[in-house]
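Omission of a single protein chain aside, the complex is shown with its protein chains in their original locations.
Up next, chain A:
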Amino acid sequence: MTSPSELPISGNSDVVLIRQQVRTVAVEVGLSLVDQTKIVTAASELARNALVYAGGGRVRIEIVHNNVRAGLRLTVSDDGPGIPDIDQALVDGWTTGNGLGLGLSGSRRLVDEFDLRSVPGEGTLITVTKWAR
């Protein structure tokens, strides 16, 4: 894959497809097996969050480069209700659903860069990057 791909998140089967596609690109970027597993797990968490809290969304999967390394970047976006209190949403165990509250906080620990923007009533945009070592 040379160009970024964008996949829809509209059902549980999409979460599986996203995991598979992220795995393929992670191998292509040269991430270690552990790092592949981490970014695929983060993708699964974020995609499920979009599904559960926003009714769906989309994920963009792309290969990025800085001066020295290649990396995999995921951009997960939705047009859902947004997150009113981002700091609180990033606390382990905080959830407004019926999960464990580890999706956001846990995903943040699994990646190298994590950016979350959200506007209540408009949606949420989460960008995560894992760099090859």
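Operating definition for what follows: a contact is a pair of C-beta atoms (placed from the backbone, for glycine too) under 8 Å apart; a residue touches a chain by one contact, two chains touch by 3 or more; residues count from 1.
Everything that follows uses one rule, which is that contacts and distances are computed from a predicted model.
When the unshown chain is looked up in UniProt, the name that turns up among "Predicted permease", "Iron-regulated ABC transporter membrane component SufB", "Cation:proton antiporter" or "Anti-sigma factor antagonist" is "Anti-sigma factor antagonist".
Even with one chain removed from view, chain A keeps its contact list with that chain: residues 12-13, 15-16, 19-20, 23, 33-34, 36-38, 40-41, 44-45, 48, 92, 99-100, 102-103, 105-107, 109-110.
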